[in-house]
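For chain A:
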Amino acid sequence: MLSKKWLVLAGLLVVVGILFTACQPKTVVETVVVTVEKEGTPIVITATPAPTEEATPEPTGETEKVGGPGDVYRIAVLSDMTTQNVWAAYDPDASIWNYAVYGSKWPSAYGLSTHRWDFVPGIAADNPSDLEQEGDFWVCTVPLRDDVKWSDGTPITAEDWAWTAQTVLTLDLSGNWEAYDGDYLDHIEAVDAHTAKLYYHTKPGLARHQYGVLMSPILNKAFWEPKVAPLLDEYAAIADMDHDSDDFQAKREAIVQKLYQLDPTGEPSGGAWQFSQWEKGAYSEISAVDSYYDKGLKVTEYANGALKEAWPGGREWGFGDQSGDVSAEYTEGPWFNSVVFSIYNADAALLALEAGEVDFILTPNGLSRGQVDQVSGNPGISTAQNPANGFRYMAFNFNVKPLDDIAVRQAIDCMIDKTFLTQNLLQGAAIPVNTIVPEGNSYWYNPNVPLFCDGLSAKDRLEKAVGMLKDAGYTWDKEPTWNESRGGSVDWGEGMKMPDGSPVPQMELLAPSAGYDPLRATAGVYIEQWINQLGIPCKANLTNFNNILDAVFGGGDWDMYILGWGVSAFPDYACDFFYTDAGFNVGHYSNPTFDKMCDEFYAETDMEKARDESFKIQETLATELPYIYLFTTPMWDAWDNNTVIYPFTDINDGIGSGGYGLQNYVQAVQ
Partner candidate 1 sequence: MNNTAHTTSSAPTSLWKMRLRLMRKSLKTGWDIFKENPVGMVGLVIIVFFALLAILHPILMATVWDPGTYDPITGYDFKTLIHPSPPSWLPQPDNPMYKPSFRHILGTDPLGRDVLSQLMYSTRSEFLLGVGAALVTVLIATTVGAVSAYYGGLIDILFMRMADVMMMLPFIAILIVLSSLFQFKMIHLAIVYGILAGFGGTTIVIKSQALTIKVKSYIEAARIAGGGDGHIIFTHLVPNLLPLSFLYMMFTVTGAIFSEAVLSFFGLLDIRMSWGLMIQTAQAAGYLLNSWKYWYLMFPAGLSITLLCAAFYLVGRAMDEVVNPRLRKR
Partner candidate 2 sequence: MSKETPILAVENLVMHYTTRKGDVSAIDGVTFSLEKGHSLGLVGESGCGKTSIAFSLMRLLPDNAKIKQGSIFIDGEDIITMSYDQLLKFRWRKIAMVFQAAMNALNPVYTVGDQIVEALDLHDMIKNKAEAEERVAELFELVGLDPALMHRYPHEFSGGMRQRAVIAMALSCEPDIIIADEPTTALDVIVQDRILREMKKIQQKLGMSMIYISHDIAVIAEVSDHIGVMYAGRMAELASGVDIFERPLHPYTYALMRAFPSIKGEKHDLTTLPGEPPDLLYPPTGCRFHPRCPFATDICKEKQPPFENVGGEHYVACWHPMEVHNDHH
């Protein structure tokens, strides 16, 4: 018995000892020395300031096995990729986890620059020609570079593009393939190997042309044609059926499913990386394409918005006035031999970063504040913050009185103190948003939309809001008043009546539950209070995310809700959301003037003019307030500054979500 007691005691001591050792506050290591063996020569990499004699404790075994700087760029991902098949990847499996791994595998004629989201050529040799009418068609000619090659050495040609477009149009693929929009695009013709001619049967706007077809992926015809041909034949057999019949849909879906299941093994890459291996549930790896045609491409960005691209061979391309201050300058890689994406959960990923197991954490929503806090004291880890490319908003149902009244919406907007909400309540976990285009999308962002009650105190807000309502004819049994006692609070309005004399009905505000998103839940609870202060009876219903979707988009009964959108680079979503009777216009906002502005915007083909129109649209929406934009979240990224450096870290939506870890630009610390 005695011996057993000792045994237990000893066991306890061991446990306590382990805990003690583990919990000791981290000693701040000024210098981190990582010794890596490469070809027999030990290379000592030091971070600031200078190496000390003391060797730091051995990191985990995983770091040792890295071949050396520039060998492997190790990214922690939170979820596995789901498919290797490009057809599926651009439709049902479109996710950051897939794009991060091989998003750069398929070339496009043009694209957005990684850093500033400028419209730049991909495999195109120069700007596309202006759209011209040619017979029944609107045509545009795109010159392609003759030095671009697939990883198997064959050139990337206009044939590839034409074939890709034709296949998508024939099978009427959905998802991101919709960029080859059959409502506009008729076909693409390969005039010669390096000249493509686009034929539209309807005049396309920016969204369909520049931000559509011109940016769509181009697949390798030689590889895919034999595999896809039988499916096209199958489709041809059913093409004559009634396209709205269930039978046709089922058959078409079966064909599409086969397409999505085609084995892509051996598909040549048209980008900087080619697929190397995928260990399901554990990691995936891509390796650098040595012959990548853009390797060494030097990009110079000027403060005035101009841009210059210079290839090692002497080729150059650019726009704007390429003079004055250079705001950024970077050279495209890839600089690593391969990229390994290892799957961790969010917490383990951070531990892995701290332990030197990974160089970067790729998250769709950025790191959380606690995680940033955790690594902030770690000199070996750097962090960067960028606003997310999206916004959280509150929407109104125009079929519910009095929410159809602009005065009510503006009064509510007036009551919502976004600064208080984001800085105090959400304690900096959110950034206020005032217009539908996120600030990070600098080309399209309108910084001067009208604001109500911006910067006012709670008292002034209330008084101004009440004033707005009164002007619109609303009355109360007991008007909401500011009460100086108790440090200043509001005596809620009671018995509010609409201009026609009927009482304001009970409202419900749907918001995601705190478990799903504490930010929106908290915002919901506070907005509920603010609305109630005005005398509009409102109850916040914090509920399951899917229930909100069902109620709102499933044609259910709702008054107001809080959700969020992640948005695309081209701001035509503003019109998609609010065009009369548009599918996403669930609030039934209807404004002929707005529709007209959208019509113009949709049809615009000139970037400059489109920008002016977009600004007007943003102003209208900020005044009419079918949505009240609340806030967006900051995207935090963290990386191991002992192993990797980025040429720039300010990028819309963050390095991870916006730049997929900047695989083409990241460099090893030398």
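Note that in this section a contact is a pair of C-beta atoms (placed from the backbone, for glycine too) under 8 Å apart; a residue touches a chain by one contact, two chains touch by 3 or more; residues count from 1.
How were these candidates chosen? In short, all candidates are chains of the complex that A comes from, given by their letters.
Here the structure is a predicted model, which means the values were calculated and not measured.
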Next on the checklist: Judged by that same contact rule, which candidate in 1 or 2 sits against chain A in the complex?
Outcome noted: 1
Checklist entry - Which chain A residues qualify as touching candidate 1 in the complex? => result 23, 25, 346-347, 350-351, 367-374, 376, 424-429, 487, 489, 513-516, 518, 522, 525-526, 529, 542-544, 546-547
